[in-house]
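The other protein chains are all here in position, but one chain of the complex has been omitted.
Letters A and B mark the chains as written, and numbering starts fresh at 1 in each.
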Amino acid sequence: MQSLSLAYRQLNTLILGKPRAIRLALACLIARGHLLIEDLPGVGKTTLAHGLAAVLGLHYQRVQFTSDLLPADILGVNIYQRETGSFRFHQGPVFSQLLLADEINRASPKVQSALLEAMEERQVSIDGESHPLPTPFFVIATQNPSEQLGTFPLPESQLDRFLMRISLGYPPPEAERALLLGQDRRTLLADISAGLTAADLLLLQNKAAALTVTPDLADYVLALLQATRQERSYLTGLSPRAGLALLAAARAWALLEGRDHVLPEDVKAVFPHVAGHRLGLSGDALGSLNKLLDHVAIP
Amino acid sequence: MIKSLLRQGEMAVLLALVLVILPLLLFLPPWLPLLVLSMLALRAALLRRQAAMPSLYLLLPLLLLAVGGLWLSLNTLVGREGGAALLILLLGFKSFESRQQRDWQVLLALGFFLAAMPLLFDQSPLAAVWLAISLLALTWAMLILSGEMVEGSLRSAMQALALSLPLMLVLFVVMPRLPGPLWSMPHDQHVASTGLSDSMEPGSISQLVQQQEPAFSVVFAGQAPAVSEMYWRIMIFDDFDGRRWQNVRGLSSETVQWQGGRLVSYSLTGKPSKSRLPLLEYTVTAPAGGVLEPGNLFKLARDGDELFRFQAQSLLAAHYRTVLSPADQDFYRHLPPGNPASRQLAQQWRAQGGDGAGFVRTALQYFHLDGFAYTLKPPLLNSEDGIDEFMFSSRQGFCEHYASALAFMARAAGLPARIVTGYQGGQFNPVGQFWQVKSSDAHAWVEIWLAETGEWLRVDPTAAVAPNRVAQGVSQSIPAMQPQLPGLGRSVPAWVLRVQQNWQAAGFAWQQWVVGYDAGRQLNLYRWLGLGEQVDSAAVLRAVLLGGGLACLPLLLLWRRQHSVSPLQQGRHRLVQVLAALKIVVVDSDGPLDILNKARRLPESDYRQLKALLKEYAAMRYRQPAGAQQVKQWLRRVKAFQPGRQ
Partner (left out) sequence: MLPFRKTLQRWLLSRLPLERGGRLGQRRIYLLPTRFGLLLLLVALAVWVGALNYAVSLAYALAFWIIGLMLVAVLMAYRQLSGLNWTALPGEGVFVGQSADCRIQLDNDSALARRLQWRAGQGREPLSCLLAAGSSQTMALPLLLAHRGRHAYPAVQLWSTAPFGLMRAFAWLRPDGHVLAYPLPMPDRERNDLHSEQGSGRQSGDDEEDFSHLAEYRQGDTPRQIAWSVLARRDVLVSKRFASQPRGQSIRQLAWQDYPAAVDMESRLSRLCWRVQQCEKAGQHYRLHLPGVLIEPQPQQRELALAALAEFKLPS
C-alpha cells in the first residue's frame, strides 16, 4: 500500500490537477482492465501513459495508429531467415507490458479488431502459432473525439474490451499555471522511479479481486444495471458482463481508498467511466449517468 | 414422499374431505361414512396412479344401490340424518366424476357445507374444535388446489383463518337471530334421548344415575334454596301395571291454588327431551317459549332438542291445592290385581293413621325403621308380586323402588297417588357461579292427594330411607356406589375438584354464550352495548360497522407489516430525519460516505459520532452482515444520537 500511494503521489506531480483521472487510471490497471482515454491532443494523455508505465515499472511501447497500419504492424510477423532457412517470429509492439495505442480510431477496423482480440485473449496467434503476451499486459488507447472525418469509431462490441473510459480535460487554471512555470514534463518523467514491481502489481490485483462484496452491495449494482436497462434514452442497457466489470472496477477503487470492502460510493465513483462507453454515450454525455446515479436509491 | 403427493391439489382436497367426514361416523350409521371414506381413498389411489375413472354406467347403479341401502337403514332421505347421509354419499360419487379443477372446487365447496353437518348433532366444544380443524384442512386444500406452493401453505391457511376469525366473531354476535325455525323439520324418532324415559320400572333411574353427564344448569337470582328443597319436576306417571309406571291419562286441565311458599327466581339452561324441561317445584307461571301443563310440568312450544334457556319464578314449599273430581280420584287409586300382602299392610296403615297425613307418617316411619336399605344394585325382583317382594323380603332398592312401593301402598289404602320423576339437588360451581344438575341427580318421588286439604302432598320415601340423598346428593348416600363412580364421594384432592369445577364452568359458559346464544341473549347484548332497544336493521348496521372496523384491525396490521423495513434501514431512515432537521438533505441514492460528506458542517463532536455510526452501518451492510443483536445495539445508539444539542 505504501508503494501504491508513492506511485500515486509521483503521478500527481507529473500530471497536475488531475488526481481523479489518475486514480481512475490506477484503479483500471489494478482491476486488470484496459483503459480508453478520450481527449484532445496535448492534454497529457501520453504523459499519463508514460508515467503509469514508469511508476509501475512496466515495459512500455507506443504505437501511433494510422489508417494504413496493418495488423502485422502491431502483432508482429514471421520473417524468413536466410541463414537458418526458417521463419522467425518478429514480435510487434503489442509484446510489451503497457501498450499505448495512440488515436486508435484512426486505424482500420481490421487493425482495431486484431488489437482488441489480443487484448481479450492476452495472446497473439499468427500462422497458427500462439504467442502469449507478457504479464501484466495493459493497453491504454487514446482517441480524439472531435475528429470524425476518416476515422473508424470503435464498434460497441469492442468498446466493451476497455474496462474504463476516462477523459483528462483541460487542467484547472492553477495547475496549468504551474505547468507553464515548471519543468518540461518529459524531463520529469526521467526522474520517476519505479515504486512498484510487476510482482507488487500482481499482488495488488489479487488483493482487489478478493475484496468483500455483500449481497446488499450486489443489490445496488443490480439496481444500477436495471436502471440503465429501463432508461429509454440508451439504446441498450448494460450487459451482465458490464455488471461484472463495474464490480471489478469498484473493488479496485475501494482498494485505492484503503478499504477491505466495497461501498456503494465506490460503485458510484467508477460507474460513469465503466458504463459510459458501453452505453454508447459520448464523453460529454456523462451527465445523464450522474443523474441516473442520483435517481437510483441504494437498496 | 408425502409432500410430493400433496403437491397435487386434488390429494389435498381428498384429505380435507376425509377429515370433514370423520366425525359423522358417530352420528350416522357407521357403514355409510366408512363407505364414503373408502371411496375417497380409492379415488386417491386412482389419482396417484393416474388411472382411468370407472365409467358412469357403473357408478350410477352403484349410487342407486347405496341410496337404497340408506333408505333401508334410515327410512328417510331428508331431515338432518337423511340429508347428511345423502350429501356425503353424493360427495363420494362426485369425487369419481371430478376431473378438472372446476370439479374439484365444487367438491371443496361441498366440503365446506359438509363441515356444518356434525354440528346438527353435537355442539360441544369438541365439535367446535373439529370444526376449526376441518376449516383449516379445507382452506389449506383450497390454497394448494389454486396453485400455491406446499411449503408454507399450512401457515398461510392458519394466517387466513386467524385473520377472518375476528370478522366471524363480530358477525356471530351482531347478525340477527330468528326466534323460531323457518320451516319445521321431520323429527328423528330413533335417536335415544339421554333424559328420563317415558315409563318407570325398577332400574330405569338407577341406570341413569350411573352416568355423570350434565343434565342442565341453573342460575338463581339471589339466595339459592337449600339442596333438599330443589326438586326439579319433569314427568308424572299415573298408571301402574304391576311392574311399570306410565303416563296414560295426561290431564287436560287443572285448577291450582297456590298457598304460601317462598318466591325464588331462576334461569335454567338445558336440552329438552321430548320438548320437556325441568321446573323447580312449584313454578307458578309458564316461562316464555312453552306452556305449563297440568301437574306443574313444562312443555316447550316447539320441537327439537336444541338447547333452551328460560327464566321462571317458583314458590318453594308452597301448598299445591287442586280439586280432584271423584272420577279423577278413582283414576289415581286404580291398581292392577296382585301384591296381596302389601294391600293388607296398606289398609292396616290407613286404619292406624286415620287420615291421609297419618298414613304418610306411618308409611315413612315404616321405611325409616324397618331395615330398608338404599342401594344402586338391589336384587332383582322376579316374582309376579314385585311390591310384596320388595316390601317384605328384599327391602333393598333405589328411589324408583321406594317411590313405586309408596305410590302402590297409598293407592291400596285408597289415597290418590302418582309418581313424579325429575331431578333432585345439584352441585354449586363456585367458578361459574351456577348450579350444575347431572344425570346422577335423577330422582323419583310420590305425590299423594289429601282429601282433607285438597292438596297434592310431596312425599319422598327415599328421604326416609337415606336422608343424605336428599340433603347432600346421591354420592353421599350410597356407600356401595363409590367404586363405580370414580371421583365422586371419595374425598378427592382439591386440585381435581378445582379442575372439575373449572371444566364445568367452561362448559356452562359455552352453553350460555355459544350454543345458547339466541335472539334473546342478542337483544340483551345490544341493550348492554347501547346499540338499541331492538335488533333492527339500524342497530345491526351500527353493530356491523363498529365490530367490523375492529375486526379488520388485524388485517390492517398485517398490511402494514408487509411494508415494514429492516432495522438497518430503519436506523438509516432515522439518521436521515435527524439530519433533515438540521437542513442537511440526504437522498435515497446517498451511501454512508455521501451522508458523512454532506454532514461535514456538523459540530466536531456530532460529526465524530455520526462518523462512527455510519462506519458501523457501512460495515454491517457491506463488510460483514451483522447479527440481529449487533444491529439492535446499533439502532439503540442511533436513537440516542441527538446532534445540535449540547
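The rule we apply is simple: a residue touches a chain if its C-beta (ideal position, glycine included) is under 8 Å from a C-beta of that chain, and two chains touch if they have at least 3 such contacts.
Please read all numbers here as calculations on a predicted model, not as lab measurements.
Undergrad: In the full complex, which of A:Glu156, A:Glu176 or A:Asp260 touches the chain missing from this view?
TA: If we include the chain that is not displayed, A:Glu156 is the one touching it.
Undergrad: Check each of B:Leu47, B:Leu74, B:Ile88 or B:Leu143 against the chain that is not shown and name the one that touches it.
TA: Counting the whole complex, the residue in contact with the absent chain is B:Leu143.
Undergrad: What residue numbers in chain A mark contact with the hidden partner chain?
TA: For chain A, the residues touching the absent chain are 61-70, 73-74, 92-93, 106, 108-109, 149-153, 155-156, 226, 230, 232, 235, 280.
Undergrad: When the complex is taken as a whole, what residues of chain B touch the one chain not shown?
TA: 80, 102, 105-106, 108-110, 112-113, 115-116, 119-120, 123, 127-128, 131, 135, 139, 142-143, 145-148, 156, 160-161, 163-168, 171-172, 175, 177-178, 181-183, 185, 304, 306, 514-518, 551, 555, 559, 562-563
Assume only the chains that are shown with their structure count from here on.
Undergrad: CA centre of chain A versus CA centre of chain B: separation in Å?
TA: 84
Undergrad: Residue numbers of chain A touching chain B in their complex, please.
TA: Against chain B, chain A makes touches at 212-217, 260-265, 268, 293-298.
Undergrad: Considering only the defined contacts, which chain B positions touch chain A in the complex?
TA: So the residues of chain B in touch with chain A come to 587-594, 618-619, 621-625.
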